[in-house]
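Right, one structure below, let's go through it.
For this view, one protein chain was removed and the others were kept in their places.
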Amino acid sequence: MNNRRMLNKTDFEDFVDSLLRAGITVIAPVRREQGGEKVEYRPIHSPAEIVLSGQPPVRPLKEVVFPPTEPLFNWKQTKASVQIEEVPTEFKETVVVGARPCDAAALEIVDKVMGWDYRDELWFGRRQAVTVLSLACPQSDDSCFCTAVGLSPESTRGADWFMSSVDGGFEIEILTPKGEKLLERCKDRCRETKGRTNAMPSLDAKVRANLNIDPGKVREWLEKHFDDPLWSDVALRCHGCGACAFVCPTCHCFDIVDELDGIGRGQRRRNWDACQPALFTLHGSGHNPRKDQTARFRQRIMHKFNIYPARFGEVLCTGCGRCIRACAAGMDLISILSEIDRKSAEEGA
Amino acid sequence: MSDLFEPNIVAFVCNWCTYTGADLAGTSRLTMAPNVRIIRLPCTGRIDTLFILKAFERGADGVIVSGCHPADCHYTAGNYHARRRFAVFRELMEFAGIDPQRVTFSWVSASEGGKWAEVVNNATEQVRRLGPFQKYPSPAAHAGEIACKS
Partner (left out) sequence: MQELRDLAKKLLLDKQVNAILGYEWDRRGARPAFITEAGDCDRLVFDHRCVQNLAAYLSPRRANIAQLGRLAVVIKACDARAVAGLIRENQLKREDLVLIGVRCGGVVVNPSDSEQLNAENIAPRCVGCEQREPTLADHLVGETQSAPVGKANRDLRLSEIEKLNPEERLSLWTSLLSQCTRCYACRQVCPMCFCERCIADKTQPAWIESSPHSRGNFSWHLTRALHLAGRCVDCGECERACPAGIPLGLLNHKVARIVASRYGYAVSDDPSRETPIGSYRLDDEQEFIA
């Protein structure tokens, strides 16, 4: 038995349908309720809703395992005592169908920080519950640069199944024990197949044309250029919102707040946070160590391309291009990285 | 009586007119619905529209906002400023789906104890008819996240 299977389109839809009927949550790219062509990862009710072609979902897969807001515990106050009620850390079995390779890879990259100095129970609780079926990327645009950060439109990283569209259906590569367990549910529908046929022309060359850099060289340059005119130049444009961080599949900063639900009871929640707004580093004293947008924007690039690689051995970016698509001010990570690459080559020569 | 829905109503009132008017209603031993909790503020000009939203967030079914009649403001113009803000907020709120019948605006002077009792009774009746405000947005789980096992 090898790990490659063939599943035709109707069998695939029947399979998704059987998951839904078995009470398993299925999350897939679907059209926004009021958003025209735009798609998002959302729980589906029928396989017909799934949209596998076109632009990637506007928001990344991370919110499936790391929601924008979630309770950490509930509390209740009675006279002099406070009772704490923990939130469950076991989650419902979920299958993600049609994840983009850049989204699936991001989950594995962020696993490193989530399991570093302490193990984040909520992140890993959901990670354990989810089986990720990613799909060879069907489309790229001028914001894509996965090939520049060591991935590709056919990267299998972070996926339990890797699916490629072929004539009449999907060729599936089973990659993990979780993937094998899911295969049990559709054994009689699929047949074994040999090599990867790769029927769809690869987008690799097209993506490579957007940006072709060596992240190692970028890191070397960043190490030596904490102060560089580049930072003040590019940061002028930045408005300091959190759009880039909130559409980023790898940004994972959060804030913790206490909220009342009524009198004497409430919740401690954790909410997404982003490093571009000034409030992120503002001290109670009024002092802000990252005093302007120049310092804040530098931090974003440093964290992704220098600090994270130093600690975890790889860049905190999968080249999905969402920050570029989302930015209202036209901040363009591709231009910035290629500028750094150019500067680094100039200095190296 | 026990089957009747008893709404929770929060009243934001100004110190100089309506609060004193409400006091007069009490000392005059007027009968009125016990559903209203008063929060006293210096002036209607101090009543931020966020107070109204906060009351709903914390579970109020209705809100009363009341202060000095035009030309009676202790600070000369606080109620005139408030009137514009409330007028715009009320229409915006209605557009967003909060039934304007849940929010009563009134002018009650220090000598209008009877009017205050009327405002309270009318607001209570009105909100009672609408029922509990259960549809106010709640901190429900996000649409895309993996749900807890339960």
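We call the chains A and B, going by the order they appear; numbering starts again at 1 in every chain.
Note that in this section a contact is a pair of C-beta atoms (placed from the backbone, for glycine too) under 8 Å apart; a residue touches a chain by one contact, two chains touch by 3 or more.
Note that the coordinates shown come from a computational prediction; the quantities given were computed from them, not determined experimentally.
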Missing-chain contact, candidates A:149, A:243, A:275 or A:301, resolves to A:243
Contact residue for the chain not shown (choose from B:10, B:32, B:93 or B:127): B:93
Those residues of chain B which, in the complete complex, touch the missing chain: 48-50, 53-54, 57, 70-71, 77, 80-81, 83-100, 104-107, 119, 122, 135-140, 142-143
Touching the absent chain: which residues on chain A qualify? 32-35, 38, 58-59, 68-69, 142-143, 232-233, 235-237, 239-243, 245-247, 255, 257, 259, 269, 271-272, 274, 277, 279, 291-294, 324, 326, 328-330, 332, 334-335
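As a working rule, only the chains that are shown with their structure count from here on.
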So, in whole Å, the Cα centroid of chain A is separated from that of chain B by 44
Show me the residue ranges of chain B that touch chain A in the complex, using the header's touch definition. 58-59, 139, 141-150
Which residues, counting only chain A, touch chain B once they are in their complex? 25, 27, 40-43, 59, 63-65, 67-70, 87-88, 90-92, 94, 126, 129-130, 259-263, 267, 269
